[in-house]
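Below you will find the structure I want to go over with you.
Omission of a single protein chain aside, the complex is shown with its protein chains in their original locations.
Read from first to last, the chains carry the letters A, B and C; within each, the first residue is number 1.
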Amino acid sequence: MLLSTILQNAAPYVLAATGCLLADRAGVVNIASEGMMLFGALAAVLGAGYSGFGLVGLLAAIVVASLLAAILAIFHLHLRANLILAGLAVNLLATGGTVLVLYSLTGRTGDSSGIPQGSLPEIAIPGAEHVPVLASLSGQSIVVWLALISLPATLYLWHRTRLGLYIRAAGESESALVESGLRPNRVRWAALLLSGLLCGMAGAQLSLSTTHGFVRDMVAGRGFIALGAMYLGARTPVGTFVAASLFGVLDAVATVLQVRTNFSTQILLSIPYVAILLALFLNGQRLRRVRRGIGGVS
Amino acid sequence: MVATTRSSIGSGFSVLMTNHDLATVEPHGAGEPPTGPPYRLEAVKLSKAYGQLTANHEVSLRVTSQSVHAVLGENGAGKSTLMKMLYGVEQPDSGQIRLDGVPVKLPNPKAAVAHGIGMVFQHFGLVPSLTAAENIALGVEPGRPWRIDKREILDSIGALSDAMGLHVDLKRPVARMSTAQQQRVEILKALYRGARVLILDEPTALLTPQERRALFDAVRRLTEAGTTVLFITHKLSEVAELADDVTILRRGHVVGHGRHADFNTAQLVELMVGGRPVTARRAPAPLPTAPKAASFTGLSVTGSQGREAVHGVSLDLREGEVCGLVGVDGNGQLEFLEGIAGIRPVTAGRIEIGGVALRRWTHRRARAAGLGYVPEDRLSAGVVPAFPIVDNMFADRITYGGYRRHGRLDKSRMRSEAVRLIEDFDIRCTGPLQPAERLSGGNIQKVVLAREISRGPKVLLVAEPTRGLDIGAAARIHEALADAAREGTAILVLSSDVDEVLAISSRICVFHEGRLVADLVNGDEVTAEIIGALMLGSAEDGPADSPAASPADVAPPAAGGGA
Amino acid sequence: MFRRRTRALQGLGVALVCLLSACSPASNGSADGGDPGKPAVALFIPGQLGDGGFFDNSQTGVKEAGVRLGLKVRTVETGPDPSKWAPALNDVAGGDDQVIIVGTYGMKQIVEQAAQAHPEKSFVLYDVESTPAECGCHNIYSILYRYSESGFLAGALAGLLHKAGGVERIGSGNTVGVIGGQDIPVIQDYINGFKAGVAQTNPSLKVLSGYAGSFADPVKGQNLAAQMISDGADVLFTAAGGTDKGVIQAAAEHDVWAIGNSLTQADDPMVNGKTAVLTSAVTSVDTSLADAVEKAAAGTLPLGTTVRFGAKQKTNYVAQSQPYLKYVPEPVRGEIEKITTEMADGRYDSVLDR
Partner (left out) sequence: MSASETIAVVPRQSGAWRRAVLRGGGRLAATVALAIIVIFVLLAMSADDPAAALGSLLSGPFTSSFRTGQWLSDSANLMLSGAAVAMVFRAGQFSLGAEGQILVGALAAGAAVLHLPSFPGVFVVGLTLGALAGFLFGLVPGLMKAYGGSDEIVSTLMLNYVATYGFALLINRYLQPASAGYPVSDFFDPAAFLPSLRIGQLTIGLALPFAIGCCVAVWYLINWTKTGFEMGAVGASVPFAQATGMRVRRSVWLSMALSGLIAGLAGAVIAEGSTHRLIVGLSANIGFDGILVALLTANRPLLIPLAAVAYGYIRTGGDIAQLSSGIPREVITTLQGFLILAVTARAPLAWIRHRAGRRRPAHGGPVIPGPAPLRAAASSQRTGS
């Protein structure tokens, strides 16, 4: 039970953090992951609800979140808007926009009651009920499985494909790409769209699998935690995957503590954020030791 | 890593000794110069203007196949613009580019690469964390889009580098390579893309003399293997050493071209600077007997990687002396300078300026004690490009609480003093409020020097005073330094240009592997060859060969220095 | 430099356009319908609608009564920025509405001040009690709710289901759970009531409790519920706004019963085609407000008094939903009926009022 909860919780973190990683390594800090997840969650509910197919919901989430990514890309890459501010703006668009869309469709501003419920397809392993680990894995939504294969997929992308190579190059040395006859902005576009795609999936998991239905602001900071997990994972695929999974574990632990102890809810809920702060500090210390000499300020 | 550097330097060293012969070397493929077209690469009356400024005016260039062609000119003469047009970065306003006699259009670098033109920029376009192989193959990876063939990459690049004698560790990230190795990666990158015409943009700017030798050897091998090389430079010595043909640019016009052998040095200088006076080698300043300005005892300094880069170096400076600091890149001389400046942590030793020893050495304290500092990288550390000249000039004094009246900054006084300094240092600008980014490199360096000299430092540390500057600007800078020395400032100047050090120093200190291996009084007997040998660590040979070498204040450490 | 200036200009321009547009005729809000002779009613929401509970219920009640009585009714939603509440209420009080309905503890003094400033208006203050003695205002009718009663009923139901035995989905486990939104007194009332109800009917049952920390985080609700279920809980009472969704979801997934807190939840008990909400322990804010609107229309609003709504006013009860009738054994339903009646008589006041 605990493992399956962890898987369920970790999947959105992993996917969104991987999305942040792709964008970040291509040179775009995706602070809009929160908004992409939120709009993705709503789109998933609408898509699945009105079509009757969970996969359509997933697709809708991906498309809508990628659309937000495209907005960010257009404004940052072409109109040269400040990345962080444009990202915040996208988050605001998502906060307000989801409610407006919901309102114009259902007349409600709070949740998606009234829209038919949909659900993501689940993948079960036949006969796995009694095998310890597989049992928790079996019956998880397709997005959880996607989250699990996201690590090998990212590693493959990283080391074996052109796009991966270009993404790694784009964030570090734009000029190298240009000199090789490539267009950094295209690479960033691709990375951002992939980032949107992954965040959309993460949103769909929240609204079509972990819970069924959309509630305003239901992402509740998970996109920012995913961003933090990416930093915590030192901006590498494996590190990001581990850190994001760790937040899934942390969530589960916090839940256990809430149910079994009288620990203050606010303190428990702020643990992930404090953890990221600590990790940032320690990571900074490590980097500083490496580049000691030329200041400590990047 | 050390082994690689050494071997390449080793091969360069033997050539260094035959330096004098090279000046008279016949162009490659001796005999008749090619009489008619087709030339390998040809520029016909290329013109390019940026707004009001004409960068190139009907510039024509003919490059013979398999030759080394130098494009010579001062900064701002239009060399880079020409090369950018040849590489498709910039589009000519008019004119034509021909390859083997056939007109070609080069709308972008990709097209240039497709036509077999490759370019290596002065500052490398490499991705630090990618391996050499990944960098070389970037953009032209074999294999399908979703699967790069890594084996194929390694094999083909390996074969190429063997054939050209350009050896690098292909699996090592370029971030962990020396400048020269990175340059090799860049050249391989161009060749890997099928470049048969290779454009090198000031390829030696960041290299030590030894690395320069190795590069020149490689260029020779390339031309033998069929490549045509076009390189930009403003150093006459390089033209003498390497070029078969030369085209001289001045203010966007071609003012001379032909086989290098047809010109003598004086003619080249004349063409290049257009009759302006040029500083030749300055008579070495006499070693002053003035009192000590500073003394550094047993300094150990931490380098970039957290390792100790300078091991217990001691040095005294006298008022009014100009002490040159040389060494192969990465041998601790820069760390030594930055350690004294307080930019890097000094882990052991004692620093005294004006007889006062300071504890907890930081740059801020060093400045307060009377230290001036001209950093290596003038655009990022010397000035803030967006700030007006006046801010850049007095930044140091403002931060120490100067130029204040009634608690607020006295801007009018700063401005009027800036006007005076602009005159004194002959800074070409529209006024003290012009942002530094709109100044030329030489004038930016003058702003930095104006700041550092006008505060009247006891000791002035200067790193790479004229790197990338043209002859005229370099001369001004050298004059300013000499003036400061005459006023009694002790100057410690680091330069990777040994000729420059020889020209301006009264004394030369050579670093090798983090230690001071020689401390020579500059004189006619001290030559680039001797310094070069010392930089390679042959502490026994250098001073022994040179009768002028006097025992230094600091004895060179026991043979070889030990590691 | 230049860029800086143009953007500054933009800022200026925005101001300019705003000032110019101020000349256009003002349009004051007009809500639809309403007989001219009857009082106009404004429901003032210091927060956001869409909480799936408290505020939404209050709107339901006021609207329903308004439509029924042909009154002009409008809702004013100020959003969660508390610095806007007082000015917005002043604004509304200065308008055309005769009856102004305002809820939540945080509005007490603000309403009292507005009531003082506008003695000609009638105020309905729900969820908190005004103190006329302190403010010297007598145009406020206060409504309080006995949330703990709802919790008590849910707890009693959970306890009795376990006692009865043989109820579908109720296992041999000995645990039930309750989930709250934020850790705030109102929700604490629900939870304490639930615990008291369990203790009253089945003292050997273990009660798990937890707060999601948010009224809009169904994922957290799902997590908490799933954890409680894995710790053995088979009945979950939830009082967590939008977070409820997650709790109900977990109940459906793991074959346990959820007890909701609103009629909406009881009317729509299905998640993915599976019945998850057994019933709801309702605190009908809507009924109390509809009652207030009716009285206001009739001119009989007992200003200056306070009414505590609860089982006695028949606003706190267990909803007779389809699943309730289907799955809960008749004797248990009877028992709940009895407890509700006893509660109305004040039998459990000592337990509930702590």
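By our rule, a contact is a pair of C-beta atoms (placed from the backbone, for glycine too) under 8 Å apart; a residue touches a chain by one contact, two chains touch by 3 or more.
The model shown is predicted, which means the values in this text are computed figures rather than measured ones.
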{"item": "Shown chains that the omitted chain touches within the full complex", "value": "A, B, C"}
{"item": "Full-complex contact with the absent chain, from C:90, C:116, C:200 or C:306", "value": "C:90"}
{"item": "Where the unshown chain meets subunit A, residue by residue", "value": "29, 31, 71, 75, 78-82, 84-86, 88-97, 99-100, 103-104, 109, 172-175, 178-179, 221, 224, 227-228, 231, 264, 266-267, 269-270, 273-274, 276-277, 280-285, 287-288, 290-291, 293-298"}
{"item": "Touch residues of subunit C, complete complex, unshown partner", "value": "1-15, 17-19, 21-31, 48, 74-88, 90-92, 94, 104-106, 109, 127-128, 182-186, 189, 213"}
{"item": "Positions on subunit B contacted by the hidden chain, ascending", "value": "84, 87, 89-91, 108-109, 121-125, 128, 174-175, 179, 206, 304-305, 341, 343, 363-364, 366-368, 373, 375, 377, 379-384, 386-388, 390-391, 395-396, 398-401, 404, 407-409, 411, 414-415, 431-433, 435, 451"}
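Quick note on the criterion: only the chains that are shown with their structure count from here on.
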{"item": "Rounded Å distance, subunit B centre to subunit C centre (Cα mean)", "value": "74"}
{"item": "Approximate Å spacing (C-alpha centroids) for the pair subunit A, subunit B", "value": "46"}
{"item": "Distance from subunit C to subunit A - Cα centre to Cα centre, in angstrom", "value": "33"}
{"item": "Partner subunit A, residues of subunit C touching it in the complex", "value": "48-52, 56, 177, 182-183, 208-214, 216-224, 226-231, 242-243, 245-246, 249, 264, 268, 270-272"}
{"item": "In the complex, subunit A residues that touch subunit B", "value": "160-163, 165-166, 168-169, 172-173, 175-182, 289-294"}
{"item": "Complex contacts: residues of subunit B adjacent to subunit A", "value": "108-110, 113, 119, 121, 125-130, 134-135, 138-141, 145-148, 150, 189, 302-306, 338, 343-345"}
